[in-house]
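The complex appears here without one of its protein chains, the remainder shown in place.
The block that comes next holds chain A.
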């Protein structure tokens, strides 16, 4: 078994474009769920409208790349408003249902035959990020010794981690301010906040928009890194993997989603590589499972790991045990 390549693949995945996309999506969910208590199960929808806003603008309508980015952000803003106005006055679980439903509706609309002239149906849209790659300063592979990135991946890697750092800085500066205090208070008890003269609806809307903007960044990075958007990339599992990353790192902590995304992708790739090579060299006999089946064991293990985390360390890696203890009172 080639431990070296399993490990270096896992490292490349943990620090590469995959982790960046999930870190950004999870930072958005952290603003929604970790700080404000909004149960947004439709982060995939925010990612999809941004990615398709960019891809269709450039590939279908021939607009410049940066106009496409602006349209993508605009679409995410519009989605936040459309979702928020009817649901933010209701209890948290209604928002969860409304967001998961609208993310699915968006995915089906983007994949629909009727609109395939715009969005390309199930084939999606390709080759819309040339402007981005034209700016690439790297001309050859970027070598980190243990693993290396192609020139294009290296550019995504550089811009991506810069965006993650910028997002963390924004979240940190917002959440230590009185504005962030209002969000955290809404998470604890919105009636109490209302009784003190704060417009709770407005704050929830601001939080929904802000988290949606981080989701839009994640959607852009996902679309750009593969120069392609296809509807299946924006299915609900991306939302739930982002939640896994968030809970792993610790909700309500600035660096929680980032560390969570890195660990999540390291484990996913490491376990996937380990099980498929174990099956291919017959360490796991074919009678037990084929190598295709073996590569899926990682999902079971990650799920089991998440359960263990919830039982033994519910606050995540960065969380404060004292905070969790309060819930038990």
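Throughout what follows, a residue touches a chain if its C-beta (ideal position, glycine included) is under 8 Å from a C-beta of that chain, and two chains touch if they have at least 3 such contacts; residues count from 1.
Here, contacts and distances are computed from a predicted model.
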Undepicted complex member, UniProt protein name, chosen from "Cation:proton antiporter", "ABC transporter ATP-binding protein", "Formyltransferase/hydrolase complex Fhc subunit A" or "RNA polymerase subunit sigma": "ABC transporter ATP-binding protein"
Touching residue (missing chain; options A:5, A:123, A:150 or A:199): A:199
Selected from A:117, A:189 or A:286 as touching the chain missing from the view: A:189
From A:5, A:150, A:177 or A:290, residue that would touch the chain that is not displayed: A:177
Absent-chain interface as seen on chain A, which is shown: 170, 173-174, 177-182, 184-185, 187-189, 191-200, 206, 210, 322-323, 326-327, 329
